[in-house]
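Take this structure first; my questions come after.
Removed from the display is one protein chain of the complex; every other protein chain stays in position.
Then we have chain A:
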């Protein structure tokens, strides 16, 4: 009897915590499709706000997606070989490699505003670069690179992968061929995990981007702040709704891909 009671108390508590977390999300999504949020749902449902956001902020959505994908490409091209180098340099016992690994984490620890300020001070005078979307991309790469390098490095440091590489070398494969033919395919689970983080973080990144953006290089989160600050609450909420619809399928898709690779290549 007491056991049952304890179970229900625990269940109630869990549901309460869940509700605490989920209610704001639901409320926000509802607000985006409500005629007048202050009147309540009785004012009726509408897609008017969603349409308005789509019309006004569509470029920020495409821009955010573009930056996220560009960021992914850059972190893949730079991060995966970097992780490989960090894992293999001096047989993996290099202190220098550990130092670089820690330095890579710096932009995560340092407030985004500071990183952005440093970028502006250093490169602000190059007007074209400053005004282009590339400037924001640089900020995003700085911030997301460690999230690519870390999981890839973890896989590459595994003794199994090191042994696969030794086996490939014994069969005559040089370093480049080993990297592309053996190391990268078998580190796919780490690479995909990193990619998932990079895309997610880039799409949601606000701190650095807010400092770096110009009216012509607004991204989705910056636009969201703009909408909250200067427009009806319903518009901001509709914006959030669009963000959800964009990011959730993307996350599910990448999660699925990660699972699939993990099953295929069981390292």
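A few comments on the model shown:
Everything that follows uses one rule, which is that a contact is a pair of C-beta atoms (placed from the backbone, for glycine too) under 8 Å apart; a residue touches a chain by one contact, two chains touch by 3 or more; residues count from 1.
Everything that follows uses one rule, which is that contacts and distances are computed from a predicted model.
Set against the options "Lipid II isoglutaminyl synthase (glutamine-hydrolyzing) subunit GatD", "Simple sugar transport system permease protein", "Phosphate-binding protein" or "Spermidine/putrescine ABC transporter ATPase", the UniProt name belonging to the omitted chain is "Spermidine/putrescine ABC transporter ATPase". Shown as candidates are A:2, A:128, A:170 or A:230; the residue that touches the absent chain is A:170. In the complete assembly, the contact with the undisplayed chain comes from A:160, out of A:43, A:160 or A:214.
Looking at A:44, A:111, A:124 or A:185, the residue that reaches the missing chain in the full complex is A:185.
Mapped onto chain A, the footprint of the missing chain covers residues 90-91, 93, 160, 163-164, 166-174, 177, 182, 185-186, 188, 264-267.
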